[in-house]
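The complex appears here minus one protein chain, its other protein chains still in place.
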Amino acid sequence: MHPVRKKRIIAISSIVVILGLALALVMYALQQNINLFYSPTQIVNGEAPKDVMLRAGGMVVEGSVKRDNETLSVSFEVTDFTETVRIEYKGILPDLFREGQGIVAQGKLNANGTMIASEVLAKHDEEYMSPEIAEALKQSELNSTSSNTSY
Amino acid sequence: MAFDSFSDFLQMGRHGFYVWSTYGISGVILFAIAWQSWQQKKQVKRQLAKRFIREQEK
């Protein structure tokens, strides 16, 4: 290859590599700010600041949702399967909010580690299926658990 | 067909507004860029042709 072109390739590649490295370092340093939310483990371990607006994310624990019918208040627990955090919220929940669903809540942590949320967003995974298949899956799960308990 | 009737299709459950506004906006954008690309080529050709003819007449 022509030496001038070789020089150009080396120059361009090194610029891109250096900029890429610089950006990677910046993003590494800002990791906590780029993360949209804290996991329950991080909150329980005290990595999340108290009394500051922040987001917490996790899966709504089955059977943990308590609604107050008169005031629209709702309280539930989210988990990352290691730790759980209780969240209290007053307002309208998104369509996809249900037990077993991933959610992200924005709010402040109080002194006993409960989050008082001002906004609750539903997180969705990349799995899509038709209602019929979902129903069939649920049935087969029920069947397998009932056959397990019959032992 | 995933819908029982045409009005069901338009309603999309409770999501008609979201689905149809998305496709409406996307359709307008795609149509506009296609039309603009086509017109631009025609226009440039016409301009160049005029100029070449003028040069020939000189």
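The first chain written gets the first letter, and so on, giving A and B; residue counts start at 1 in each chain.
Here, a contact is a pair of C-beta atoms (placed from the backbone, for glycine too) under 8 Å apart; a residue touches a chain by one contact, two chains touch by 3 or more.
Throughout what follows, contacts and distances are computed from a predicted model.
Only one chain is not pictured, and the protein name UniProt records for it, out of "Cell division ATP-binding protein FtsE", "Transport permease protein", "Heme exporter protein C" or "Thiazole synthase", is "Heme exporter protein C". Note on the undisplayed chain: of the listed residues A:Ile116, A:Met129 or A:Leu142, the one touching it is A:Met129.
One chain of the complex is left out; on chain B, the residues touching it are 1-3, 9, 12-16, 18-19, 21-23, 25-26, 29-30, 33-34, 37-38, 40-41, 44-46, 48-53. The missing chain lies against chain A, touching residues 5, 8-9, 12, 15-16, 19-20, 23, 27, 31, 34-39, 57, 93-97, 101, 104, 119-135.
By definition in this document, only the chains that are shown with their structure count from here on.
With centres taken as mean Cα positions, chain B sits 39 Å from chain A.
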